[in-house]
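For this view, one protein chain was removed and the others were kept in their places.
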Amino acid sequence: MSKAATTPVTLAPAAAAAGSLRRNKRYAAVAEVVLFLAAASSVLITIGIVAVLTYESASFFEHVSVREFLTGREWTPLFEPPKFGILPLLSGTLVTTAVALCVAIPAGTIIAVWLSEYAPYKFREALKPALELLSAVPTVVFGYFALQLVTPLLQKIIPGLPGFNMLSAGLVMGVMIIPYVASLSEDAMRAVPIALREGAYAMGATRVQTAWKVVFPAALSGISAAYILAVARALGETMVVAIAAGQEPTLTIDPRDKAETISAFIVRASLGDQPHGSIGYQSIFAAGLSLALMTLVFNIAGFFLRRRFREAY
Amino acid sequence: MATLTDAHISGIARRRRIDLCFAVAGAVVLTLALGVLVALVTNLAKDGAARLGWDFLTSFPSRRAGDAGVKSAIVGTALVMFVTACTAIPLGIAAGLYLEEYARKNWFTAIVEINIANLAGVPSIIWGLMALGLFVYWMNLGRSILTAGLTLGLLVLPIVIVATREAVRAIPQIIREASYACGATRLQTVWHHILPYSLSGIITGSIIALSRAIGETAPLITIGALTYIAFLPPPPFGERPWHYDVESRATFDTAQRTQPLEDVSRDISGSHDSPTPSLRDGEITFAWRLDPGTPITQSRLSLPLSSGSMSLSDLVSAIDADENLAATISRAGRLRITADAPGEDPGEFCITNDTTGLIEAFSIAPGGGRYGATDWIMSEFTVLPIQMFNWVSRPDSRFQVNAAATGLVLLTLTLMMNGIAIWLRYRLRRSISW
Partner (left out) sequence: MVTTPTPSENTGSNQMNAAADVSPLVASMALPQPLPSDFEPAQSPTIKAVAENLHFHYGKFHALKGVSLPIMQNQITALIGPSGCGKSTFLRCFNRMHDLYPNSTYQGAIRLLPDDINLVGPGIDPIAVRMRISMVFQKPNPFPKSIFENVAFSLRVRGGFSRSEISDEVERSLRSAALWDETKDRLHEPANKLSGGQQQRLCIARSLASHPEIILFDEPTSALDPKATRRIEELMTEIKSQVTVLVVTHNMQQASRVSDYTAFMYLGELIEYGPTAKVFQNPANQLTEEYISGRFG
């Protein structure tokens, strides 16, 4: 009996072909391997990104000290004499990001609260796709918009504003990120149990009180994840700043100035076509590595915050 | 005392007013945000609609704004999108299926999940750097359609994966159990049930992914997509023309944004000591002749010397503007001029200029025969957003009009794709009830 019980069963009902199960299982095993490799490829991609950035940056830092890179106040890697201080690019990146967040966070939050707490169902179903369309517009088109419409408008308000400036680029970038903030925050607020809202209403709260004093705090970890991911988006955004902010590294915190971000520098240097292995070529990767590290920190923080709010409900 | 006093009553009125204020404020902010979308579209339409016509869609770029078009960019976009779709969609579906249907909960799966979430947040410019280091230099794929398609394919891969996972997750477990209870293997369950039932969700996600890829500019600039392409990639099995390839002896300093024209002409001629070619009416004139014996083509190229200097890309575009010639700047900073001649072997390829006569004679890279089925994939290319970026970064306002027209084409494509995706999702939600 025990022998019979341990013999592998290759049986199939009398009507079926005997070998089909064996064959099916072979296909299934092959398919599993193929699908596994596909999933594993995402890890390979990450390794590829990390390897390229660190390898080229390592060559860069053989020529340039980390100290000079982090504290130098001039960035002219493509000219003679080359200077490799990332601070001007950093200031450009941070100022445009700050301007963008000043637009995106308040507007995105208000829209999220409004959509989640105020808008009638049908309205919301119609407006969310419309917001999605806003985020679908290619960034290069936003760049054109910043340069050709927003900057001239701003010049009427702020006399003496140069044709290229961080203000216009940052504002447009902010509008670009609004849908992102709004939809992630709205998801977080919708995940708040209805009982919490009913509790607030039962105490005589108005909608605005319920929204801001009950729903918003309850959804805070999800909403802060949205903000943090928005920061990462703004830091890495390229085309709007490359087109509208002026491509000149300037160490300044005045958004009215023209300046260059890390990403815009990479674009400018790439257009000039750096010979492989030159210091100019390597400087692109060093700049890219700094940008990647900055966004990585925010992305990871956002990932865990999001996961936490998903677990909460 | 917990009685309702008059103060409370008026408090209610006040709170209601605040409530109303916020309701209005929210609507206003939302309207403003959507108003930007409208403003953006109308602005583009106002600037570019007049330029948008059949000619614009079917002309190669030109240094004369009025003659320029987006033919090569449209073809390039279509081909790059094809490669992108072939990369991202199968890979994304496979990875998504693995994670939902196969993966056990272990450290590897956890790493893959965090990894995919992080990949989705990697700035697109970083993808470009990865592609430059990995595809262009390490794998030697060149600045080809293949490189671009792979880059964008990997860039949008997380979107397809997430869409696949959401669509698969929406299928109730009871359907899987029914399939397994019939004796199906996991593969049969996936193939006969999971995949078909999640297909519309996956298609929606894939369209959104492609619409994102179609507008991506930065990573393609990084890998060195050309801004001026006056030829189409070789069609599969198309006739291979005779092809000439001339490289200037001198190296241009590509970091300089502009080049003195005198240097340019000297560099091209290759004779550094000779005086600049013909200076007439403020123009340098080059005569380019293919085959001195029986001229097939003779082209004349004028550069406005009055401006004193011009950017390399303008120079390239000026040469590209000639229907027989194409120019690129090599990595080493050399100007490369290529010419294609149809039909029989035309013999020599000469470059002459008016004053110094014959400059150099080459007979390089003879062609003939037919292209292979996939030669196009290694071809150089440009795409719509790159073309638009090139035009938008020119000071000449006539090019801004071209940029606007290109933007309209691009916007139409992306909004259309998103519209289809939104519609599909809406239909999906109505039609499927488990």
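First chain written, first letter: the chains are A and B, and each begins at residue 1.
Simple rule for what comes next: a contact is a pair of C-beta atoms (placed from the backbone, for glycine too) under 8 Å apart; a residue touches a chain by one contact, two chains touch by 3 or more.
Computed from a predicted model, the values in this text were never measured in an experiment.
Only one of A:Arg23, A:His63 or A:His276 touches the chain withheld from this view, namely A:Arg23. Touching the chain that is not shown, out of B:Ala25, B:Ala39, B:Leu57 or B:Ile175: B:Ile175 (per the contact rule at the top). Within the complete assembly, residues 1, 4-25 of chain A touch the chain that is not shown.
Touching residues on chain B toward the chain that is not drawn are 104-105, 172, 174-185, 188, 192-193, 196-197, 432.
Please note the rule applied: only the chains that are shown with their structure count from here on.
Centroids of chain A and chain B (each the mean of its C-alpha atoms) stand 20 Å apart. Looking at the complex, you find that chain A touches chain B at residues 12, 21, 24-25, 27-28, 31-32, 34-36, 38-43, 45-46, 48-49, 51-53, 55-56, 78-79, 107, 110-111, 113-115, 118, 127, 129-134, 136-145, 147-149, 175, 178-179, 182, 204, 206-209, 211, 229, 232-233, 235-239, 242-243, 263, 266-267, 270-276, 280, 284-285, 288, 291-292, 295-296, 298-300, 302-303. By the touch criterion given at the top, residues 12, 15-16, 18-19, 22-23, 25-27, 29-30, 32-34, 36-37, 39-40, 43-44, 47, 90-91, 94-95, 97-99, 102-103, 111-112, 114-119, 121-130, 132-134, 137-138, 154, 157-158, 161, 183, 185-188, 190, 208, 211-212, 214-218, 221-224, 254-255, 257, 313, 329, 331-333, 385, 388-389, 392-393, 400, 403-404, 407, 410-411, 414-415, 417-419, 422 of chain B touch chain A in their complex.
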